[in-house]
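Missing here: one protein chain of the complex. Every other protein chain is in place.
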Amino acid sequence: MATDARRENISWIGGIRRAGLAPAVGTTLVVLLLLWLSVNLAKTPSDFASVALEGVTLGLVYGLIALGYSLVYGILELINFAHGDVFMLGSWASFAFAAHQLNLGADSSGFSVIWGLGLTLLVAMAFCGILNVTIERLAYRPLRNAPRLAPLITAIGMSFILQDVGLNRLGPAPVSVPNILPTGAVFSIGGNEYRWSSLIVALTTFPILFLLIWLVQRTRQGKAMRATAQDQEAAAMMGINVNRTISFTFLIAGSLAGVAGLLYALYSTNIRYDQGFQLGLIAFTAAVLGGIGNLPGAVLGAILIGLIQQFNEGLSWHAPSSQWTQSIVFAILILILVFRPEGLLGERTPEGG
Amino acid sequence: MPDYRRPWYHRWAGLLGEPRRRWRSLDDKQRRRANAVLKVVLVLVVLYISWPLGVLVAVLFGANYLDPYIPERASWSRRALIPTIIGVIAITYPFYNGSLADMKLFGAYPDVNTAVIMGVYVIMAIGLNIVVGYAGLLDLGYVAFYAMGAYTCAWFASVQFANHKIHFGATGVASTTPGIHINIWLLVLIAGILTAFIGILIGLPTLRLRGDYLAIVTLGFGEILPQVANNGDSLGGFNVTNGPNGITPIDAPGIFGTSFQTGSGTFFTGPRLYFWFVLILVAITVFCSLRLRDSRLGRAWIAIREDETAAAAMGVPLMRTKTWAYATGAFFGGVAGAYFASFKSSTFPNDFNFNISAFILSMVILGGMGNVWGVMFGAAFLAYLNQEGLANIGHQLNQTFGTHLEVPLYQFGIYGAIIVLVMLIRPEGLIPSARRRAEFHEGVHDTPLYDTQHE
Partner (left out) sequence: MSRSPLLAVLIGLTAVLALLAAGCGGGGGSKGGNATALPASSCSDIYYQGDGSPDYVIASDLPLQGSGRAQTVQMTEAIKFILKQHNFKAGKYKIGYQSCDDATAQEGAWASEKCSANAQAYAQNKSLIGVIGTFNSGCAEIIIPVLNRAPDGPVGMISPANTYVGLTHSGPGTASGEPDKYYPSGKRNYIRIVAADDFQGAADALNTQQLGLKKVYILNDKQAYGLGVATDYRNSLNKLGIKVAGFSAWNSKASSYTGLATQIKQSGADSVFIGGLICENGGKLIKDLASVLGNKVTLMAPDGFTPISAVVSGAGNVSEGMYISVAGEPNEKLGAKGKAFVKDFGATQSGGNVDPYSAYAAQSAEVLLNAIENSDGTRAAVAANLLKTKVTDGILGSFTIDANGDTSSNPVTVYQIKGGKQTTYKTITPPQDLVKGA
């Protein structure tokens, strides 16, 4: 279990902290960042706004994946490396179902799109949820009592296996998904459109989030999840079926990944077999950024990262170009963790809210 | 739980845990007998795959069994027995390599070049073992140290900085060649020290973070450094790393005036020289690792790994000890990276990615976390699989079963499956340290309060 020896004062950093310099340094950095943003806002307000909107939309999709990471980590303290690849398989499953089974395309009628996508959503959620539960049963449960690194390596191994499945199904090149969602503009900010597909994707994430929060806060299963996350043995003593709760958590996390997969496929219209690793990395970074185990924190972290990415690539005044995006995302993560080791919203067990 | 109360599917689902439960219920004597039977089976399997390997495994197990019978006066030889056998076999490898018949399933024995690559990964795995295995710090960005070592070697042994002309002990480099050319052996040391320094810089602000936060931060560094290398052709106007085109060619090491590129004669061929010297580096690394493990610092690391609070209460300076672990791990990573860059005679930013960090981590865990021999074996085996083994396995499968499997399409999956299987069967690693083994195989009286394994 976690010890309280999280913060350690070494000579000079301790000195800085004691002198109260750390908050000062941290605040200066934040102020500089905000200054840079406001200059850009002043120079090109419409571009700033459209870039910010894209960042938020992207961030919400990342957030769905990050929630899955956070849930599993909160309950098992396991970084589930295979989660990103479950997401990728969710994208593939949605694409295969929607485009090939239902034959949805750019020219499908509105009604068929709505009920087709609804069906695809259910299929994707079921597929990924069951996949995740199977992985847990096969690979993680036997290692429940092993030291933490054994399931971590198993997760990496499962990630390789799933990537291979994706490689065999999708091929090595990115696959183009037809524009099922309408690509017309909802509104225009100074010549930059905000497309319907982006809006629909962004709006779809909200009910999912609320559903999740309701699930974790108000249902018995949710309470069981929170209890197991706090203390497995005590929860077992209280009569909670720990194994079933953990399986349930994986089911929920998998379903979230499935939804994220579908939304990503619709939003980005290009899916590739290695998108799972890339986005899983971003999503896990987001989860850590927000405070590990903390659900709203995961979403906040994800939105932040989406914004950072888009600002870096889209703004023009002294913006490091997109060749530095990865580095900047991680540099900001490292800086935030150095000055605030428990993450943005503080780490918590998933108490929701 | 009586059978009639459990639904039928529980019985089938429980099958996976059955062998483990049976194992737990054995007492010590039964367990030792079961172990012996398993070892015999293993020897037979390896004998079938390839008889020389089988003989070697049998000799190693046999030496272990004979261990209690060796008189006390010969304790030196008892400890040196197995390493000496392995050492002799390794050193003479290039000689009998070609006359060994192919292994079943794995194909031909690795050739000398692959053996050099295996050696380099062994050094990196031992370095990571110090960080993860001894000190218990989860490091997901070890590739950053590898990259640092490789680029240090590249900077000081190539034409990258062509406006300077510094030659110092380089072999096989014409004196008119521009650039900085320093003796590779010196460079390997310099690269190690520089990388250790970078490790300290990275570690200072981040080592106070808790386990998984540290993991993600190290992962971040592992992503940042290669990107800096890729964009390094115009850092503030300076071409530091030549960007995506990489730095090539890098000088080769030399000994007594002979450059490793060309070798000298038919006995000291280039690849053999590389191989023997990587063996020397591996030996030095193993020696350092063992001495560190048995030193005060090593014991401090183990104390931190087991329980930080207790260690702090015992007076172990947490931050300093962790930083030392990090720096030492970085040192070996830098050494390995430098030697590897010189061997490949090139270094590209694309060489470095998270997969390599995961790869080295899996070598450490698979081999047996905390145990140098286990880690060595895990590293050699996995590096061999990655370079040659998987392709060979695919070929053999195709030949024996007449299938036309596109080997490259399944390589990834096979590798993942191997990792998962080994973890499921033996989560403590193939050759765990004695401590780990004791942790894992609890006695009959150590059943947990509520058996959450058994539904």
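Which chain is which? They are A and B, in the order written, and residues in each are numbered from 1.
Simple rule for what comes next: a residue touches a chain if its C-beta (ideal position, glycine included) is under 8 Å from a C-beta of that chain, and two chains touch if they have at least 3 such contacts.
Predicted model only: the values in this text are computed from it and were never measured.
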Which listed residue (B:G54, B:P178 or B:P317) would be found touching the missing chain in the intact complex? B:P178
Pick out which of A:S70, A:Q232 or A:Q310 touches the chain that's been left out of the picture. A:Q310
Contact with the hidden chain (one of B:N129, B:T152 or B:N386): B:N386
Mind listing the chain B residues that contact the chain we can't see here? 59, 63, 66, 70-71, 73-74, 76-78, 80-81, 84-85, 88-89, 92, 94-100, 102, 107-114, 117, 159, 162, 178-179, 230-231, 242-246, 248-249, 261-262, 269, 271-272, 340, 343-348, 350-351, 353, 355, 359, 386-392, 395, 408, 411-412, 415
Touching residues of chain A against the unshown chain: what are they? 44, 47, 50-51, 54-55, 58, 61, 171-176, 178-179, 183, 191-193, 195, 264, 267-270, 272, 274-275, 278-279, 309-316, 321-323, 325-326
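Everything that follows uses one rule, which is that only the chains that are shown with their structure count from here on.
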Could you grab the centroid distance between chain A and chain B? Build each centroid from C-alpha atoms only and quote it in angstrom. 32
Residues of chain B touching chain A in the complex: 13, 16-17, 20, 132, 138, 204-213, 215-217, 219-221, 223-224, 227-228, 230-231, 307-309, 312, 318-320, 354, 358, 361-362, 365-366, 369, 409-413, 415-420, 423-424, 427-428, 436, 439-440, 448-450, 452-453, 455
Quick one: which bits of chain A touch chain B in the complex? Just the residue numbers, please. 2-8, 10, 13, 73, 77, 79, 81, 137-139, 141-154, 156-165, 167-168, 232-233, 236-237, 242-243, 277, 281, 284-285, 288, 292, 323-324, 326-327, 330-331, 333-334, 337-338, 341
